[in-house]
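Below is one structure, written out as C-alpha cells; comments come after it.
Heads up, one of the protein chains got dropped from this complex, but the rest are sitting where they should.
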Amino acid sequence: MAVHESWIGKSLPRVEDRALIQGQGQYVSDIRFDGQWVMALVRSPHAHARITRIDTEAAAALEGVHAVITAKDMEALRRGLPDSTPIAPPALAYDEVFYVGEPVAAVLADSRYLAEDGADLVQVHYEALPVLTSAEQAAKDEVVLHPSVGSNIFDAFHMTSGDGRDALQQADHVIRATLQMGRVSPQPMEPRAIAASYNPADGTLLVYHATQSVHRAQERIAQITGLDKEKVRVIAPEVGGGFGVKNGSYPEEALVTYLAKHFKRPIKWAGDRFEEFLSTSQEREQTHHVELGVKQDGTIIALVDTYYQDNGAYPGGGAMVSRNTARNLPGPYRIPHMHIEGYTVFTNKVAQRPYRGAGRPQGHYIIERMLDRAADELGLDRVDIRTRNLIRPDEFPHRTGTDSVYDSGDYPAAFAELLSLIDVPAFRRRQREARQQGIRLGLGLSNSVEISAGFGFEGVRLTLMDDGRVMLATGATGQGQGHRTALAQIAADALHVSIDRIMVVEGDTARIDKGIGTFGSRTIIMAGNAATMASEGFVEKAKNMAAQLLEAAVDDVVFSDGRFSVQGVPSVSLDWRALAERMAEAGEDPLTHEDAFSSGTPTYGFGSHAAIVRVDENTGETRIERYVIIHDTGKVVNPLLANGQVIGGTVQGLGSALYEEMIFNEDGQPLTTSFLDYRLPGAAESPDIEIHHRDYPAPGNPAGYKGVGEAGIIPSQAIILSAVEDAFSDRRLKLDFAPVTPTRLFQALTRGETE
Amino acid sequence: MKPPVFEYVRPASLAEALDALASSEDAKVLAGGQSLIPMMNMRLARPGLLVDINHIPELTEIHDNGDTLHLGALVRHYQLETDARIKAAFPLIPEAERLIGHPAIRTRGTIGGSLSHADPAAELPVLAMLGEWNMTVHSRDGGARTIPAEEFFMSYLMTTMGPDELLTRITVPKQLAGASHIREFAVRSGDFALAIAAAMVSLNGDGSIATVRFALGGVGDVPWRNRELESSFVGTMGSDALWRDIGRQAALAIDPVDDMHASAAHRRQLAETLLTESLHRAAEMARERSGR
Partner (left out) sequence: MPNITLTVNGTQHRLEVDPRWLLADVLREQLNLTGTHLGCEQGVCGACTILLNGRPARSCLTLAVTADGSDIITVEGLAHNGQLHPVQEAFWQEHALQCGFCTPGFLITSVHFLSENPNPTREEIREALSGNLCRCTGYQHIVNAVERASETMRKGATHAVPQD
C-alpha cells in the first residue's frame, strides 16, 4: 500500500498562476506570427436586409491593406459553416443579412488600425427587409427567414409524463403565469480570437484558437480548408473565459483559417468588445406560458409549460438549450405529471448557443417562480411548499419524467440546514421591524440539481518525459478552471508522485488525437476519471519496462510509493526518474499510455441557496446582504477551485438577475453593446458568499466526481426575483421578467402590478 | 476599436494651442481623453486635427484668488479629489469626485474636459451650475471671454463655446456660508448616474432658510437649476417636510425622457428622492457647522 500523501482533496493554489500573475500568460491576442496580416470585418448594420452591391475598391487601394474579401470572391466562403443544422450561416453573407453584426466583408491589413481603416471604406448597399424581433411573432411564420427550413420554428418538441395536461384536472388549484427571461450576453473578459499560419512546404496549418474544444475545431477547420485533419494542429493557449460561447463554429474561424491557407500568409483576428457584443452568441431569452396544478396543501400535481426561445438568426446550438430547459423544469421537486412544448424560433438577432447553465437556469427559474406563485396564491409559506415537494433520499433512483434519474444526496436535509443557517423566523422578525422603518428586506430560496456530463468521452495521454516527469495531455480545453492543477492532483495520486512531477497540457491536438472539450461542467468527471484509468495502464506498462530493465519477472515487480521494485529485493528499485533515465540509456521509446473515460450517465449535484436582499423602494436598487449556499460537489479534487467555480458562477448569475440584458429596438438594433450599457456585476455590487459543503460522491462514475461549473448560476434569476418579491410581500409584488433592473422594478411597483 | 487617422499637434503654450484650433475646421482638443478617446476608438469621433493640450503648464495651475479659486482646465480629477485648497474652497468638489468613474479615470480626466464634454449626467456640470462657476475661454481671433455656467451648457454634449475656443480656466466662487451635499443613483459603482442631485443650504439663526440652491443632473439635455423656484423657499423654516416639498416641486419642474436605462417616471422619482436626501443632509451639516 502506498504511503504517499493524497493530493486529491487539498486546497492547492494553482500551478497555472505563476505565469498569469506576471503577465506571462499567452492568449491568442498575444500571438504574433512573422509577416502576419490582421483581419477586421465589415459587419451588417441591418438586422435583415438584402445586399445589393458591395464596393471594395477604395478599401483595397488603401496602403497597408492587402486584401478585401467578399462572398462573391470565394465560393468556399459562401458555404454553410460546419456543425449547424437545419441551416448553417455562411462565413460571409452574400445575398441577405439576418442580424446586426453578421460579417459581410473581410479586410486583411498590416495592423488592426489599418484593417479598420479599410473596413470603414467598404461600401455595402442594402435593401431593408422586414425584421423579426419577437419569437412568438416569428412563430406565426408571416415572414419566413430561411425558406429552405420552411418555418421560423426550427425545433419543436413535446414531452409528456404521467397523465400530462389532463392531470391539471386532479389539482385543487391551477396557477397560471407568463414568465420571461431577457437575453444575456456571456462576455468572457477575453473576446473571441483566432490566428492561423499555413506552411505550404508541408501543407500543415497551425491554428491558435480561443476555443473550448480543440478537436472539434480541428474537424471543422479540416472541412473548411479541405486539409486532412492530420494536417491541422489546433492549440488553445490561455483562454480568457469561455462560458459556452467559445465552443462551436463561428464565421471568423472559417475566414481566418481559409484565408491563411489561400493567401499562404499568417492571419490573425482578435475580436474587440464591440464585436463580442454583436457577433458572439447570446442566451437565456425565453417566454414561458406555465400552468402549475397543485393540491390545497401545496403538493404539485402537474406542470404544463409551453415556451418559445428567441434563437436569433441561426441555430447556433439553441435547440440544445431549449431541450435542456425541459429537462431541468422539474428541478429537485417531485412532479408526477408534465406536459412540455418547446419551440425554438428564428428571429433577426445573433444566434443563441449554450451559455453557462444552458437550460438549467431556465428550467429552474420556471419551477421556482411557480412554487412562489402557488404558495402566495394558496396562502402557504414559500418554505413549506418547497419542503413538501422536494424529492427524498428514499426515492432515489428518482425518474423525473424528463429523462433524468436522480441518484444521490439528501435534498430535504440540505434545505433544512440552509433554513437553520438563515434562521428564517429571526429573519422574518427583522424583516417586519425593518419594514416599519421603511427598509425593505426580502428572502429568496432556491433548490437546484446540476445535471452534468452524461455523454461522450474524454481521453488522457500520459507520457514519461526524459526528466522523469509525466506529461498529461487531454483534449479537455480549459478556460481558466484550473484543470492543470486539478488533473495533476488526480494523476499525482495515481502515480504516487508530487504534483510538480506532472505537467498537464490541455488543448493541443498534437498531444492527443481525440477529445471533446470543456463545457457542461464535464471535465473533472470525464478527464478526471480518464486520468486515473490512464494512470493504471501507464503503471502497468511501466512495470513491464521495469521488469525488463531490472531483469525480473513482471509478476515480481511491485509498484509502491512511486517506486518499482522486485519483490523480495527492496534494495533494487526504480523511481520514475530512474526509469526514464534507464529507458533512455536503453534506447527505448518514451513510455506512453492513453485511455479514455466514456459514460452516458450524468452526475446530479445539488444545491440549496438563500439570498437576503435589501431593496430601496425609492430608487429601485437591490443589494444583496447575504448569500448562503449548501452545496453538493460530489468527490472534491480541490476545494479552493471548486469554491471558485461556485462563487464565480453565482455572481455571474446575479448579473443576469439584476443588471444584464441585451436590449434590441424594433429594428433589431442591439442597443446595449458596451460595458457601460450592458452591466456586468462589479466588485462593489457582489456579495461575499458563504458556502457549506454536503458532498455526496456520484454513484455513476468510478471516482464519484460531480459537475461544479454551473452550480452557482442555476438559481440566480429565480432566487433574486423571489427575494425582491418577498421584500414587497405586503404589496403582493409579482415579477415576471428577469433581470429585475432598478427601472424594471420601479415600473413593476408603480404600474399597478402589485395588488 | 482603434482610432482613425488624425493630425496631431502638441502645443507648448496657450497661444500655440489657439493657433492650432483656429487652423482647422475639425480640430478637437485632447485633454484627459477619457471621453474623447473611447469615442475615437469606436470611430464615433473622427477629428481631423488633435490638439494635445497636456503639455501646456499654464493650464495646470490652481490659484487662490481670495473670494474665488481659479482652476486651470487641465487640473485632473484626482487633484480635485485630494487638493486641500479645493476642499477648503468648495467641499462639494472632492465629495463629487469620489462618485466620478474610478481612480484610473480620475488620474487622467480633467475639469476642463469634463465641463467641455457637457454630459448632463456627469457630476461637474451639475456642480458648475450649483456653484455658479465661470468658464474662461480663449480663441486666437476672439481673445478671452467668460461664460457663466448657466449660459455654458447648451444641449446634450454641446456647449456655447465656438469650435476655435478653448476652455482655459474655471473660476469657482468659494462657498462661504452653509453646507452642501451631492447624491446620485448609479446602477453600479462608478457608472454614469441615472440622476444626480446637489444642494447648498444656509440657515438663519432661527432655522429658516437664508439661501438655498439645488441642481439636478441626468434629467434633461443640460444640468438643471431653477433660481426662481429656489428663491421661493427663502425665509421658510427648514424641515423634513420642506425638503420633501422642494424635492417634489423640482421633480415636477423637470422634463426627463425615457431611455433604455430608466423611464422618465423613474428618473423623476430618483430626482425627487435624491434631492430630498441631499437637502436634508446639507441642512443637517449647515446646522452642525453653525456651531450648535
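Note that the chains take the letters A and B in the order they are written out, and that residue 1 is the start of every chain.
Everything that follows uses one rule, which is that a contact is a pair of C-beta atoms (placed from the backbone, for glycine too) under 8 Å apart; a residue touches a chain by one contact, two chains touch by 3 or more.
As the structure is a prediction and not an experimental result, all values here were calculated from the model.
A.B. asks: Give the residue, chosen from A:E96, A:D155, A:D272 or A:E710, that touches the chain omitted from the document.
C.D. replies: A:D272
A.B. asks: Which one, A:G118, A:G182, A:G240 or A:P670, makes contact with the chain that was left out?
C.D. replies: Looking across A:G118, A:G182, A:G240 or A:P670, the contact with the absent chain belongs to A:G240.
A.B. asks: Could I get the residues of subunit B that touch the absent chain, sorted low to high?
C.D. replies: Residues in contact with the chain left out: 1-8, 10, 30, 33-34, 37-38, 40-42, 50, 52, 54-55, 78, 101-105, 107-108, 188-190.
A.B. asks: Considering the whole complex, not just the chains shown, which residues of subunit A touch the missing one?
C.D. replies: These residues touch the chain not displayed: 12-18, 20-27, 29-30, 32, 111, 113, 187-191, 238-241, 243, 272-273, 479-482, 500, 640-641, 643-644, 647-652, 674-676, 680, 682-684, 686, 688-689, 712.
Keep in mind that, in the parts below, only the chains that are shown with their structure count from here on.
A.B. asks: Using the average of all C-alpha atoms in each chain as its centre, how far is it in Å between subunit A and subunit B?
C.D. replies: 44
A.B. asks: Under the stated contact criterion, what part of subunit B meets subunit A in this complex?
C.D. replies: Subunit B residues touching subunit A: 1-5, 42-43, 185, 187-192, 194, 260-263, 265-266, 269-270, 273.
A.B. asks: Touching subunit B in the complex: which residues of subunit A?
C.D. replies: 112-113, 116-117, 120, 272-274, 618-621, 659, 663, 671-672, 676-677, 679, 681-682, 684-685, 741-743, 746-747, 750
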